[in-house]
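All protein chains but one are shown in place.
Moving on, here comes chain A:
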């Protein structure tokens, strides 16, 4: 799972981030680089892949 290292938010592909225009079903890799964590505003590059 992709997790924000600034706040711990986990990006759920099946939910996407509709408020930011990321449709449900969007894989993390396909999110634009200028997307921000919806909880804390960290950059996409602040997310890391973490084993479940």
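As a convention for this text, contacts are C-beta pairs under 8 Å (C-beta built on N, C-alpha and C of every residue); 3 or more make two chains touch, one makes a residue touch a chain; residues count from 1.
One rule holds for everything that comes next: contacts and distances are computed from a predicted model.
Trainee: Among "Cytochrome P450", "Carrier domain-containing protein", "ABC transporter ATP-binding protein" or "Carbon monoxide dehydrogenase", find the name that the UniProt record gives to the complex chain excluded from display.
Mentor: Hidden chain identified via UniProt as "Cytochrome P450".
Trainee: Can you list where chain A touches the absent chain?
Mentor: Per the touch rule, chain A residues meeting the hidden chain are 3, 5-8, 10, 18-19, 38-42, 50-52.
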